[in-house]
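Structure in structure tokens, see below.
Here the complex is missing a single protein chain, while all its other protein chains stay put.
Naming follows writing order (A, B and C), and every chain is counted from residue 1.
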Amino acid sequence: MNPLSPLPLQYEFSRHATPRAEIDSGARLVIDSEDALSGQLRKPEDRRDKKAMPWSNPVNGPIVVRGAKPGDALAVHIESIEPLIGQCATYTGAPRMLTEWLGPDCPPGTRICPIRDGVIEWSDKVSIPYAPMLGCLGTAPDWGVPSTGPAGNHGGNLDLIEVCPGNTVYLPVFVPGGYLYLGDAHAAQGHGELSATALEMPARTTIRVDLIPGANLPSPRIESPTELMAVAVALPLERAIVESYAKLILWLEADYGWNRWESYDLLTQVGQISIGYYTTGAVAAKVAKKYILR
Amino acid sequence: MNPLSPLPLQYEFSRHATPRAEIDSGARLVIDSEDALSGQLRKPEDRRDKKAMPWSNPVNGPIVVRGAKPGDALAVHIESIEPLIGQCATYTGAPRMLTEWLGPDCPPGTRICPIRDGVIEWSDKVSIPYAPMLGCLGTAPDWGVPSTGPAGNHGGNLDLIEVCPGNTVYLPVFVPGGYLYLGDAHAAQGHGELSATALEMPARTTIRVDLIPGANLPSPRIESPTELMAVAVALPLERAIVESYAKLILWLEADYGWNRWESYDLLTQVGQISIGYYTTGAVAAKVAKKYILR
Amino acid sequence: MNPLSPLPLQYEFSRHATPRAEIDSGARLVIDSEDALSGQLRKPEDRRDKKAMPWSNPVNGPIVVRGAKPGDALAVHIESIEPLIGQCATYTGAPRMLTEWLGPDCPPGTRICPIRDGVIEWSDKVSIPYAPMLGCLGTAPDWGVPSTGPAGNHGGNLDLIEVCPGNTVYLPVFVPGGYLYLGDAHAAQGHGELSATALEMPARTTIRVDLIPGANLPSPRIESPTELMAVAVALPLERAIVESYAKLILWLEADYGWNRWESYDLLTQVGQISIGYYTTGAVAAKVAKKYILR
Partner (left out) sequence: MNPLSPLPLQYEFSRHATPRAEIDSGARLVIDSEDALSGQLRKPEDRRDKKAMPWSNPVNGPIVVRGAKPGDALAVHIESIEPLIGQCATYTGAPRMLTEWLGPDCPPGTRICPIRDGVIEWSDKVSIPYAPMLGCLGTAPDWGVPSTGPAGNHGGNLDLIEVCPGNTVYLPVFVPGGYLYLGDAHAAQGHGELSATALEMPARTTIRVDLIPGANLPSPRIESPTELMAVAVALPLERAIVESYAKLILWLEADYGWNRWESYDLLTQVGQISIGYYTTGAVAAKVAKKYILR
């Protein structure tokens, strides 16, 4: 299968863009994406040029799924995410809310990290396991066109480390065809994506997409081999935590036969929380399947 | 060593209370604590009686550490937390912020769970690994007397699952002697402690306490065999996340020779976040020691 | 001058829509707008039909200002806002965050209020002074297309009571021509717009628009005969308050010769805060001109 070219770069989850591919439910796709910095940082001496490109997180798409209609869902099985140029890049972003603690004077460093044998060479002395994920994955809403900056019920710039190979992301369909986009691959990322710039890489992503008619998801869900996760996007983060747990509870009620108050109690004891980029409010509430599939 | 009796129950981190024990740096202590429900739920038919006891989370203490003075720190090594009566208890708490999603009508259930062979028997079909922790651990501030409800720079009701056997919690000393308290043991707890009531148990906790002169901690820190963690307490939670990461960065700068912007970048890629009871704003930012001790 | 027809209704601040009018700087325009409920509530027995129209706040536009280019600003002088059908409408919206306090069971009431002689007849016994304002006023961004739900640096669904006759709203220009939209007129509204549904009315709005080249506004500003106001949009609201005060301070520094720390001190003593719809995070920080124009 020929990979989908990432060009021209796109920076919105738009229902108006010309489809790059049109697939049937069950199809496998290989999709190339530029990095979140639009490829501006390839060498240590490169600097971010926001005049040339003020926006971040170019995505590839839209991919139209034949027969998808509002109220359906797309199940995006992420099979693999591979680096396209054997390296990833980051730089020291503005400290924003950290300024109060660290001062404003962060130096303008660019860091280029080779990726070899499953390891990211972050520095001479520090290696980080290669743990790829997609920062951006989403469908096109029918009201408003989100840029690739925020996250929302359509997915978008979730920056959740669980959007990774081996997992399936379920996305609501708002417009006919679904209009799926992805990009902003990270070779690794911590909780909260503190500086807003993870280990960004151009990447080749292989997905398989199933259409699930009438799923009526309120917002994305993620399934790993061992966990169920509901995603919510809200600020402040305590609200996103509450909302993601509530959505997980309502999902367990609808699909797994759990009484809502029983799973409310269970999640109090065994639920886990994963935080995306902290200023966007994307949160995943998780539960291990072993507790649910009784 | 005789365990410290939990009676009479105390509900404040007070610098005014009569010391229960006075120890030297390095001493080991065995401390019994009543559960967070003041022992009101021992059988399934028991109900929470807030008229009889409106407060939660009785703690045992204060323990005075000889020679401790403002600006020092206490290193509390948690050696073990054992159930005192072979069971834990929880009940379906008011849904608070979840009411918007789940409705207000949660039934008043009490759940008593036996603890056997490292397993909590949550229901006929669901077992949860015994993973004990202390909800409350803290010293007495010099300005104000916190109840056992909130968390703060003194520790308090942190509800962080990392306050567990095998880990060391570092607490600031604000008054001569430190005035250490602990209690609110949980047999297990999820991130965010959704319903506010974990698997509460009367417990026997064994700690060893070292005095660290002149440590000048801004707020608690936690060290596990493999991780360093800085704790912050703030709302909204995005602020606590920023503050805990910032405190971790400043700690790495002061004690481990890391440039602040370099660890800012590193934590963006490998930092992890743990959330305590979501309405109190207690958060731990973590980093694996393998990245730091180079 | 012929009023601009509100039809077809538009629900986005889009740079792609076909202009409804093209004007020169200094021109006066009369613009009709449907109410926020798309006209679904005209009689007491009418009910909101979200199947027929799931979106809120239709706006009229875009209006293109000749010569406007990115970095310029539009000064929108609001001369008058008049009811088009002699009445306004509201209904009891879902209590959302209030559910925790009031329960979920609000009755589905529609309220139609005549507007006569500067008074809104809210009920038999309660009259409210007619105090019209625009809930939505904004330009089209160059990255993303906001729906008429949120507010942002482009303006949008600000729901600030200061967007009213006699005041001038300054809006950033992001795309050539500016692409100005307005609508969502309210006959009156309280701080925070608690239920999300104010006294909504189809309205005739008269504005005069001046082009201000190179203004480089970070977000909207408002000027009344007696006050200067900077607008910020952020959640949580304490962040919006800080950001709006900071933007006011930087404005006073740039245009009025005030040292930033001096105005920081002054605003501590005399600054005022106005809150828009509480879930969108729109806030105006104000200062009386009498303190500034010394």
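What we mean here is this: a contact is a pair of C-beta atoms (placed from the backbone, for glycine too) under 8 Å apart; a residue touches a chain by one contact, two chains touch by 3 or more.
Everything numeric in this text was worked out from a predicted model, so none of it was measured.
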From C:42, C:111, C:208 or C:289, residue that would touch the chain that is not displayed: C:111
Contact residue for the chain not shown (choose from C:112, C:128 or C:212): C:128
Chain not shown, touching residues in chain B: 11-12, 14, 16, 54-55, 143-147, 149-150, 235-236
Interface with the unshown chain - residue positions in chain A: 95-97, 99-100, 103-104, 236
Footprint left on chain C by the chain that the document does not show: 90, 92, 95, 97-98, 100-102, 106-107, 109, 111, 120, 122, 125-126, 128, 188-199, 235-239, 241-243, 245-247, 249-250, 260-261, 264-273, 275, 278-279, 281, 291, 294
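Just so it is clear, only the chains that are shown with their structure count from here on.
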Chain copies touching (chain A, chain C) - same or different residues, decided at half shared: same
Greatest separation from chain B - chain, by CA centre: C
Averaged-CA centre spacing for the pair chain C and chain B, given as whole angstrom: 46
Chain A residues counted as touching two or more neighbouring chains: 235-236
